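Only one protein chain is missing from this complex, and each of the others stays in its spot.
Order as written gives the chain letters A and B; numbering starts at 1 within each chain.
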Amino acid sequence: MTTAAQLAALVGGTVEGDGAVQVTGVAGLDQAQAGQLSFFGNQKYKKALAATKASVVLVAPGAPPRGEKTYVVVQNPHLAFARVAQTFSPAKQHAPGISVKATVHPSAKVDATATVMDFVSIGAGTVVGPRVVLFPGVYLGEQVSIGEGTVLSANVCVLDRCTIGARCLLHPNAVIGADGFGFALDMSVPEHVKIPQAGIVRVEDDVEIGACSCVDRATTGETVVGQGSKIDNLVQVGHNSTVGRLSILCAQVGLAGTTELGMGVVLAGQVGVAGHLRIGDMAKVGAQGGVISDVGDGAQVMGSPSMPSRPYMRSSALFQKLPELQQELRDLKKRLDALEKGKTSP
Amino acid sequence: MTTAAQLAALVGGTVEGDGAVQVTGVAGLDQAQAGQLSFFGNQKYKKALAATKASVVLVAPGAPPRGEKTYVVVQNPHLAFARVAQTFSPAKQHAPGISVKATVHPSAKVDATATVMDFVSIGAGTVVGPRVVLFPGVYLGEQVSIGEGTVLSANVCVLDRCTIGARCLLHPNAVIGADGFGFALDMSVPEHVKIPQAGIVRVEDDVEIGACSCVDRATTGETVVGQGSKIDNLVQVGHNSTVGRLSILCAQVGLAGTTELGMGVVLAGQVGVAGHLRIGDMAKVGAQGGVISDVGDGAQVMGSPSMPSRPYMRSSALFQKLPELQQELRDLKKRLDALEKGKTSP
Partner (left out) sequence: MTTAAQLAALVGGTVEGDGAVQVTGVAGLDQAQAGQLSFFGNQKYKKALAATKASVVLVAPGAPPRGEKTYVVVQNPHLAFARVAQTFSPAKQHAPGISVKATVHPSAKVDATATVMDFVSIGAGTVVGPRVVLFPGVYLGEQVSIGEGTVLSANVCVLDRCTIGARCLLHPNAVIGADGFGFALDMSVPEHVKIPQAGIVRVEDDVEIGACSCVDRATTGETVVGQGSKIDNLVQVGHNSTVGRLSILCAQVGLAGTTELGMGVVLAGQVGVAGHLRIGDMAKVGAQGGVISDVGDGAQVMGSPSMPSRPYMRSSALFQKLPELQQELRDLKKRLDALEKGKTSP
């Protein structure tokens, strides 16, 4: 059991109300029950704030007038909620050891503190670090490296020579190191001649990769997912791409080959990025955007092909008014016809 | 063997022609052979109707003039075809029992009539209902519940505490209950702090979920796929979303977090829906649409950002004519220049 005051201290907030109230867990405003802590981080949820059964709510300074609950005032309620929620969700512990139903190549090195579950395959020369957890059905090829504390959920595949850093979390069915998509057309046969994909994928520390997401190996060299980046489900990262550190790729994003993302880039859902270009540090691309040229540091772009967000929104609003614009044009034409007629007629 | 008359009775139709003709199977108009039944449900296929080798064709009242075959006239030939086809495709039977190559935690409860194939993992406290079929490589975490008659195809993953209803069908590599994508940026480190995803996914009865589709668990509470909904391949359902009953999500659709779909919603292929909004009952979104605000009950929207379908089609047609509109504008300008010149010149 923890008190509101203890949690306020944890997140550097100040208590308004009863700091001694006990907090038993966390939940969203709608789902929270008495005893739970929630947060108010979006003005859209004013009604939910008024109606919540939560006993404690994290709020920003200057949040709307509040009732008789206990509040913890912090600069960033969303971040504070994450910190508090983590205290109520300790990482699941797994007994170390290798299942007798797993297959580990004699030349592989699995740390004694790692957990290797049933039906896992670990190839020759592969290294599995301390406290790594490999869920059932995980496939590690040859000379793969998995860093300390990383968790690979069920059926994750990491192919030959790819490296995954420390404290990463890969969700079920993610595929790291499948061949990049590279062919050269030989019209004389005709056939698409495969360009061997001899490079690797390097996933740095603290990365999360979603279910059924794919990061392809480089043709030569490396495809890189930078430290602290978070990739959602069903994302495609093409060969030789680089995702800078602390970037966010939402679900169903696709990066073509040799795409370079800077640091802290945010790509919203279903964004596509063409190959051989760069998206600058801290740049943001709106959902379903299609990026076909470089994007500068800090830029915010939208649309397909993408353009700066503000003019995009103006153009997009006018797209909806095209029938009106056409009508206005026709009206002008008629008036002009009349004027010209009046002028030429005696 | 079944006669046309028997099948007409099954679907509430009336026979035109020889009701005694034997039907041995079903097929599309193009593929059907003598002895087979087909259906005519789309005017686009008039030629195929004329050319089909099918012995019996399901048609709607008032269908085009027909030849010398046997016809069964029904209100909804497509639906009638589904019913007839099912009589020719009885569900595959699987011998009950647990493979010696599967792993079932001692505290899990697997019904004696269930089929558990090789390399299946069933975690602690998980309940597998009567006549459930788990294909090779299925992973069920802890305290999962799988309802009566549900079939999980190869390599499907259902993670801790998620529940799947009765008579569901999940296709290979579907992932139910991976973590929702929730992080809060702490600029002081900097790092993306993970918001623990402590909720579950609840899939109701009679749901179908496609290959490589992902339904993420809720942050707190539930992500819900409602009774009778059908989800195609490679679909992303974000955390805390609700898919109302009898909805249809075509391939590669993506729902962000906390998205609420009403009943009977239809999302065509590659649609994206932003978070924290509602799509009303029976609403339809056209392929590749991007929904960024609420959609009313029964509304039909298209485009990205989406707008009502009719004006969208007008605007979309005018988009293609923008060069002409620009030319007309230039022409008007010239004429106006001339007029003004004429006016000011003596």
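The criterion applied here is as follows: a contact is a pair of C-beta atoms (placed from the backbone, for glycine too) under 8 Å apart; a residue touches a chain by one contact, two chains touch by 3 or more.
These numbers were taken from a predicted model, which means no experiment stands behind them.
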Options A:Ala20, A:Ala91 or A:Ala198, residue touching the unrepresented chain: A:Ala198
Touching residue (missing chain; options A:Gln6, A:Thr87, A:Gln143 or A:Gln236): A:Gln236
Positions on chain B contacted by the hidden chain, ascending: 26-28, 30-32, 42, 44, 76, 78-79, 81-83, 85-86, 88-89, 101, 117-119, 135-137, 153-155, 169, 171-173, 206, 208, 210-212, 228, 230, 232-234, 246, 248, 250-252, 264, 269-270, 287-288, 304, 316, 319-323, 325-326, 329, 332-333, 336, 339-340, 343
Where the unshown chain meets chain A, residue by residue: 103, 119, 121, 137, 139, 155, 157, 159, 173, 175, 178-179, 181-186, 190-196, 198, 212, 214, 216, 219-221, 234, 236, 238, 240, 252, 254, 256, 270, 272, 274, 276, 288, 290, 292, 304-305, 307, 311, 314-315, 318-319, 325, 328-329, 332, 335-336, 339, 342
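Here is the rule we go by: only the chains that are shown with their structure count from here on.
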Chain A and chain B, separation of their C-alpha mean positions in angstrom: 25
